[in-house]
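A single protein chain has been removed from this complex, and every other one stays in its place.
Here the chain labels run A, B, C and D in written order, and each chain numbers its own residues starting at 1.
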Amino acid sequence: MIYRESGQFKTSYRADQAIFPIPQDRYALFALLAFAFIAVPLGANDYWLGSILIPFLILSLAALGLNILTGYCGQLSLGSAAFMAVGAYAAYNFQLRLPELPLLLDFLLAGLVAAAVGIVFGVPSLRIKGFYLAVATLAAQFFIEWALTKFGWFSNHSASGVISPQPMTILGYTLTTQADKYLLVLGIVSVLALLAKNLVRSATGRAWMAVRDMDVAAEVIGIRILHTKLLAFAVSSFYCGVAGALWAFAYLGTVDAQAFDLNRSFQILFMVIIGGVGSILGSFLGAAFIVLLPILLNLLGHLFGGAVRQDVLSNLELITFGALIIFFLIVEPHGLARLWQITKEKLRLWPFPH
Amino acid sequence: MTATSRNIGSTLLDVRNITLRFGGVKALTDISLAVREHEICSIIGPNGAGKSSMLNVINGVYHPQEGQITYRGVPRRRMKAHEAARQGIARTFQNIALFKGMSVLDNLMTGRNLMMKTSFIQQALRWGAAEREELEHREKVERIIDFLEIQSVRKTPVGRLPYGLQKRVELGRALAAEPSLLLLDEPMAGMNLEEKEDMCRFVLDVNDEFGTTIVLIEHDMGVVMDISDHVVVLDYGKKIGDGAPGEVRNNPEVIAAYLGTSH
Amino acid sequence: MELIFFFEVLVGGLLAGIMYSLVALGFVLIYKASGVFNFAQGAMVFFAALAFVSFQSWGWPFPLALLAALATMIVVALATERVVLRKLVNQPPITLFMATIGLTFVLEGLAQLIFGTDVHRLELGIPDDPLEIQGMLISTFDLIAAGVAALLVVALGVFFQYTRVGRALRAVADDHQAALSIGIPLQHIWAIVWAVAGFVALVAGLLWGARLGVQFALTLVALKALPVLILGGFTSVPGAIVGGLIIGASEKLAEVYVGPFVGGGIENWFAYVLALGFLLVRPEGLFGERHIDRV
Amino acid sequence: DGEQFIPMTSYRVGPYAAGGTGVFGGFIDYINLINARDGGVGGVKLTYSECETEYKTDRAVECYERLKGEGPSGASMFNFVATGPVYALLERSVTDKIPLVSIGYGRADAADGRVFPYVFPLMTTYWSQNTAKIRFIGSREGGMDKLKGKKIVNLYHDSAYGKETLPILEAQAKKYGFSLVSIPVPAPGNEQQAQWLQIRRERPDWVILRGWGIMNPTAIQQAARVGFPRDHMVGVWWAGAEEDVIPAGDAAKGYIAAGLNPAGDQFPAVQQIKELLYKTGKGNMNDPARVGSIYYNRGIVHGVLNVEAIKVAQDKFGHRPLSGEEVRWGLEHLNLTHERLKELGVDGLLPPMKTSCLDHEGQAPVIFSQWDGRKWNVISEHVDTDQALVRPLVEESAAKYAAEKGIKPRDCSQEM
């Protein structure tokens, strides 16, 4: 029994309510954070930082946002990319029009703007449920995409509709290298993930889950459904908004509204479902799966380079990607996070089978 | 102990001339009943008589077309379920309505949500007041867990629990809200004798210790006759009997419609 | 003149709407029968049409190509049931939804792997000369498509409401486990439904393919079907038609009469916003089944 | 000796796969032809490796990062054949010193090489091309002065791409006195009933189709349905390939599109590809019948310009693998005359052009082709673009970008 819970007694409810009540988990997390904050920027090259880790972290954040809404509050949404777009354009405009604001405040405000827009599109959720709501959130997706392209003001009238934010400067220090940007993204994502974790295990999180699991019962014990759902929309959109701002500022440097199209919304939804609906960890696992898998498949494909035609290879990659999604759902319909949890439970019992 | 020896007070809940229709179906027709403070009132009746509907009307899940409900002296016709909760009405459901994806502990903690006052931002930071509050309520909930003897399943997702335990958890969730009026919809269905006895004990203790008024729907006549102070009988949405258990048991109309001769 | 133009837009919109209904029908079918929101419907439309034109381009005569395409869709249905659905019985709807997204990738990849990425012309021999009625131009092609759609709707409606299998399908949608417990062979049922949905996809693929050519973008017609779906109700066959008519007509009228004031290009989101507004009044769509939550 | 690496950020699945397989097929065939026929450029063998982008910007960025260091001297230059990545990599390419070549797409103002040293919107930008379209229409009407009082509808894809030419069209409408009606088509454009009914009501003389993907055949078909003459529709070059007209069937007969390049396999280079590659089964196209199609030939154009840039640079820096910075010099000193094109066996496949430090575009003229139901036929002389109109706009936009980003423009007179 390498990994065990038995024999570790908690003597106070406070200890029992710590994020990771089991010390092994805590140590593992500290080790992981130390690795991510210190070892990675020192060791990884620009390719890993700039094209794998940064987008992975940003999309994890967006997935986290959607997971709050869909996983915790049970409101299926296909419009998360639109809220990313709102965040990106808002941050751009704050930076452009109020240059004296510090960068992090721009991001915060961008998140708040996204949250406000999220609330507007969340109002119908009081009456509309399930897939009906999902399709209805497409209204947000298409409307916001259209509005951002249509009204030049949002993109400062650039002919191409593309926005290019200024370099990021924090306290006079300009972030230029990929490592700088990575650290910024990692910092923001870590803090927001911690806040999300706190939130979902507090009264607010319980209210969300209650509404998700059985809204009638939730109302009967005094939870205000509309208020709870709108809060979920707001928080979720906030996270997506910040993710969108980071996408524009820290990852690509320039974006247009099409960077946040329907496909992006779906991509984020995949992450949530594959990773684990209603799991913070799952958002990260899902993002890793969806971001890394196609790249991995592409690299694997290169091993066959020459032997197989490139278009065959590309299509095979797509097929494998789809098949793996199905495979993982069959293995564990509740996502990678649950798979991880079961593995831990088994470890706990190891070497006994049950 | 008999009913009179406890200090049953004045009328807490007064239901007047309630009529509830679903399209063509009349679930409740002109029903009136009164529940006094601290008493245990049972509603019985054949299947489909409208018992559950009655509870749904009392706590605002259904909105009757006619009639008026006076609770603690405040009359009203419609109200939202969460408003009812705010006024101290809690309940359990016939088909268990727990939050399946959450642990037992979380289910119970949710029952206390109404009393948690910190803002979501404080909760996100989990700082000072938010953490103190969380711990305070946790202690209260642990007391209920002890009371209901469900310590061992505290962290188990409720979906995995056997039926009987789920019923107990549901009672716990209702109790967590520290209600003054507790509505129980068939809390003992699907239990064996021993478990029913336990459940009766819980109900009686709640009633005794916290002075909670209880409205109970139950099909086990043994339980109903033993523990209630007052029994209301419904049939086809109409009230056909109302009174002390002894009276109701001997009411010929009730015997014909519900109890049957075998009893 | 203005009035004629108005009617022209209206009729054009109604007919366009029916084309959306055709795709929406496939969604309804599967949703009604298994509670699955089949995201792969668009990919199926593409797959069916591509299979058909490819068979034709291999020199097979029209009827043979049609039969072969139908057979292909049935094989796809059977394989989907066996490899995906069977393993996911009784799982939450969102999981099944996700699985159909996985299926989408597989189908898209498979289609292009087998039949290539070339675009094709699809010739059904249906005339596309505009009819001029009272100064209005009306497309004969659209009229014929509308007829086909109406036929499909009637057939499917009867099937669901009055046959043993139809009833079983609705039962399955309500509760997988209970359906199993009384001996409804979920696997056969699903195979049948997916095969029928494959057939509907083929019909939609042929008609849309004749309009747009057969190419990858055919998968996108599914997006046009979604507002129709929620307006008509996920579970209603007639709803798909009525929803299509409403969406088609109003989005065209909006584009022509409202568009110019806000810069145009509003058709897409307008359909969704309209459907959304409608849902606020009737959350289950026009003819959808009401969500039952009793306590 | 050695190897010169060219990254192939292709897209062979997804909605634009038809275009992607064509362009990259032609591109790769041309590279292989150079290796097979000439043993590379100046004795340096050309290598490439493909990376699937699915036409998605983030995947393209990943491919860029993955491939930029490959080969003995790193990537020579990137051709994304998609606008998104060009924008996204604008700054990184400067840091990495790797040119981004965007032939017939991408940022129009990047033609100003002083502000955008590493971006090459070669041949013709959207803005330039648009002026050629109006000139073509003018010539069809019998002179630019005849445009006065005419009505032109600009049917555009409602996206950043579609909107990009609105200002330049408006400027020309003012200049020539025609009236302009711009009508957006929401993406993806598979529904255009409303738009074409509007067009029928407007009764324009010409329709400019700034389309994309499925929008193109739909537009052509709808035109037929409302009886608008197809030979009065002029498409952009993303609306001018076989893939855009075949789905529309007979309706497309007579439809005209601007072209970077004509279709056809009569060019010596293409013939050699057939001979050297396809006869031996080494051709890249799955369907050899598409050799000589518009997209395929555009791939050859990519090949020619890439290889020529390497050659020009080698002439200066020596016959060895070159860095991106050195290739950039080559790109800035392209001079494709008729003679040179003839030597390369591609005369007529692309027009003469000449780049410089100031001008990263090269000001190639535009040709116009018409679809006869089976193939594209060239129907115009080379139509020159209106640089007097475009260049000031380019410089203005570039200056604005430079100011925003704090870039100090290069002084071209100091460069050689």
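The criterion applied here is as follows: a residue touches a chain if its C-beta (ideal position, glycine included) is under 8 Å from a C-beta of that chain, and two chains touch if they have at least 3 such contacts.
Just so we're on the same page, contacts and distances are computed from a predicted model.
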Could you check which of "Amino acid/amide ABC transporter ATP-binding protein 2 (HAAT family)", "K+/H+ antiporter subunit F", "Peptide/nickel transport system permease protein" or "Ring-1,2-phenylacetyl-CoA epoxidase subunit PaaC" matches the UniProt name for the chain that's left out? "Amino acid/amide ABC transporter ATP-binding protein 2 (HAAT family)"
Using the contact definition given at the top, list the shown chains touched by the missing chain. A, B, C
Check each of C:G147, C:P185, C:P260 or C:G277 against the chain that is not shown and name the one that touches it. C:P185
Return the single residue from B:A84, B:V158 or B:C200 that touches the missing chain. B:C200
Logged for subunit A, residues touching the omitted partner chain are 342, 345-346, 349, 354
Go through subunit C and note every residue touching the omitted chain. 89-90, 164, 167-168, 170-171, 173-188, 235, 289, 292, 294
Could you pull out which residues of subunit B are in touch with the chain that's been left out? 1, 22, 25, 45-49, 52, 94-95, 149, 160-165, 186, 189-198, 200-201, 204, 219-223, 226-227, 258-260, 262-263
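Everything that follows uses one rule, which is that only the chains that are shown with their structure count from here on.
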Between subunit A and subunit C, how many steps is the shortest route if every step has to go to a touching chain? 1
Closest chain to the centre of mass proxy, which here is the mean CA position: A
Counting only Cα atoms for the centres, state how far subunit C is from subunit D in Å. 37
Per the C-alpha centroid definition, the whole-Å distance linking subunit B and subunit D comes out as 73
Can you pull out the residues of subunit B that are in contact with at least two other chains? 61, 93, 97
For subunit C, which residues are shared contacts with two or more other chains? 108-109, 112, 117, 263, 265-266, 268-269, 295
Mind pulling up the subunit C residues that touch subunit A in the complex? 31, 37, 83-84, 87-88, 91-95, 97-99, 101-110, 112-113, 117, 223, 226-227, 229-230, 234, 262-263, 265-266, 268-269, 272-273, 275-276, 279-280, 283-285, 288, 291, 293, 295
Quick check on the complex: what are the subunit C residues that touch subunit D? 5, 8-9, 12-13, 16, 108-109, 112, 116-123, 128, 130, 137, 139, 211-221, 224, 251-252, 255-256, 259, 263-269
Of subunit D, residues touching subunit A in the complex: 10, 12-13, 17, 21, 49-52, 56-59, 61-62, 64-66, 69, 83-84, 87-88, 90-92, 107-109, 158-161, 163-164, 167, 186, 284, 286, 397, 401, 404-405
